[in-house]
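This structure is in structure tokens; I'll ask about it shortly.
Removed: one protein chain of the complex. Kept in place: all other protein chains.
What follows is chain A.
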Amino acid sequence: MVEWTEQERSIITSIFSNLDYDDVGPKALVRCLIVYPWTQRYFASFGNLYNADAIKTNPNIQAHGTRVLHGLDRAVKNMDNIKGTYAELSVLHSEKLHVDPDNFKLLADCLTIVIAAKMGSGFTPEMQATFQKFLAVVVSALGRQYH
């Protein structure tokens, strides 16, 4: 069982309540596809990902980035059972999408960078530690049902 202090819970809810999911989600996914280009392998059907500008303006990527952030929202609202909350999503990523779970960490790192850029110095070391702990739990839950 993952233990969360009151401070950690309030940090996570505060970070997410100040986010524009339609902005941050796409930005994180775009960054991931540019910084770790091999992740583009999962988006072959999304159209033109030929260069950074194409990725940044691709509407399918925009939509998917938003979807991913809303998926994260479910973890924010169920911090005491992220593993259970994501059991189905984990099966989906393994059985249907065939995503290498190492990729989850890459996207998590890009999301951290996007949030850091948005929050500036307000993203203190303590907030970074809590946010990365949260993402590590999410990443672990998403990989849990792989076999």
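Details
Convention: a contact is a pair of C-beta atoms (placed from the backbone, for glycine too) under 8 Å apart; a residue touches a chain by one contact, two chains touch by 3 or more; residues count from 1.
One rule holds for everything that comes next: contacts and distances are computed from a predicted model.
Going by its UniProt record, the hidden chain of the complex is named "Globin domain-containing protein" among "Globin domain-containing protein", "Vacuolar protein sorting-associated protein 26C", "Septin 5" or "AP-3 complex subunit mu-2 isoform X1".
The hidden chain makes contact, of the residues A:D22, A:D73 or A:D109, with A:D109.
The residue from A:V30, A:L49, A:I82 or A:V99 that touches the chain not shown here is A:V30. Interface with the hidden chain, as seen from chain A, comprises residues 30-31, 34-35, 52, 56, 109, 112-114, 116-121, 123, 125-126, 128-129, 132.
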